[in-house]
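Working notes for the structure below.
Heads up, one of the protein chains got dropped from this complex, but the rest are sitting where they should.
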Amino acid sequence: MKNLDRLVENSARSLAKRTSRRSLLASLGQLLTGAALLPLLPIDRTARAQEPARPSAAEQKCEYWKYCAIDGFLCACCGGTSTSCPPGTQSSPITWIGTCHNPADGRDYIVSYNDCCGKVSCGDCFCDRNEGEKPMYRLSRNNDVNWCMANSESNYHCSVSVILGVAEK
Amino acid sequence: MRRAAAAGIATAAAALANMLPSVGAHAASPSQDYALNCMGCHGTEAQGIPGKVPPLANALSRFMRTSEGRNYVLRVPGAANSALSDEQLAAVLNWLAVTYDSSAASSQPAPFTSNEVAALRRRPLLSVLATRSAVVHNLATTGPSPPSQY
Partner (left out) sequence: MTKHWPGVTLVILGAGIASSWAAAPAKPQPPPLPAEHLTVATVGPKSPHWVYVVDYAYNNEIDSRVWLFDGDTHRRIGQIDTGFIPGINISPDGRTTAVATTYFARGGHGTRTDVVEFNDNNTLAKTGEIVIPPKHAQTLAMLFTIGYSSDGKFVYVPYLTPAASFGVLDPARKQVLGEIDTAGCTLVFPWGPNRVSSICESGRLLTVTLDARGKEGSRTTSEPFFNVDEDPVFAQAIPLPDGYAYLSFLGQLHEIDFTQPKPTPRAAWSLVSAAEKGTWRPGGVQVGALHRTQQKLFVPMHRGGDGSHKDGGTEIWVFDLKSHQRTARWPIDTRVTGAAVAVQVSQDPAPLLFVATDKAHLLVLDAQTGKLQHDEKNLGQTPQLLLNP
């Protein structure tokens, strides 16, 4: 419940800025009943982190469950973690999306694969997995394009994978 | 305290679900369809990217106020060529219009129906920016308008 409180708190803070109270309650209701996902904010989380990266051993391996549709170098091997870009890089505001199964709890999660940009190729821990991945005509599920393309510094350095929420069945 | 709030929220959620046109039994929720198909570019707050991706927040619902604006919305590339069904697309757009607009509840536009979507989306726009500009210009004469440029 503690995690849920934190999710609700974060979502309330971000939603309250821009929606009517009725919409806010409705959206929160969807989250609490588990019927829908409420996006967390990858960019916000990076900004709040402000601390040295401590990647786990698991997230430095290509077989890690969250990496089921990743394509590129694992930021967890490049000075970041699976949810933080390495120092001196910028996260991409646009991203591709995957749905990965977590064997630890049996749930499918929707994952956002942002790129970290502005430096040359990290060159370590290359990982290319393609569960549910689609060619570039279905851009939201495609991991081939350079997702740094819309950044002011668009060189590609590495990729993260950030849980957005539980996927519905 | 939390449990009471949860009960009230669940009721509100049901009320919201009733507002939306009925979605097929096997369709995912509109928020999930948005996450899987649109959010990667349009953003977690439907905010878009200046110069690159148009915002949907405080924009989409304003387009929906006129038939010209609704025509535009259903024919942009993300809608016209999307693999979402007509029903799913209607549900996503309606959910976005309600969730990401700060104007008062009383001025919410009429939701899209899947018939309306089906009738319009098959003809993608030839020139998105020029059409947007013209549509926004007309909308600005009758109320709050979405941004012309992005």
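By written order: A and B. Residues from 1 in each chain.
Following the convention adopted for this analysis, a contact is a pair of C-beta atoms (placed from the backbone, for glycine too) under 8 Å apart; a residue touches a chain by one contact, two chains touch by 3 or more.
Since the model is a prediction, treat every value here as computed from it, not as a measurement.
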- By the contact definition given up top, give the residues of chain B that touch the hidden chain. 41, 52-53, 77-78, 80-83, 124-128
- Task: Mind listing the chain A residues that contact the chain we can't see here?
- Result: 68-69, 94, 118-121, 123, 126, 128-139, 144-146, 149-150, 153-156
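FYI, only the chains that are shown with their structure count from here on.
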- How many angstrom lie between the CA centroids of chain A and chain B, rounded to a whole number? 23
- Message: Under the stated contact criterion, what part of chain A meets chain B in this complex?
- Response: 1, 5, 14, 18-20, 22-23, 25-30, 32-33, 35-42, 93-97, 99, 110, 112, 138-141, 150, 164-165, 167-168
- Task: Going by the contact rule at the top, pick out the chain B residues touching chain A in the complex.
- Result: 2, 6, 8-16, 28-29, 31-32, 35-41, 43-45, 49, 52-53, 57-58, 83, 98-102, 104-105
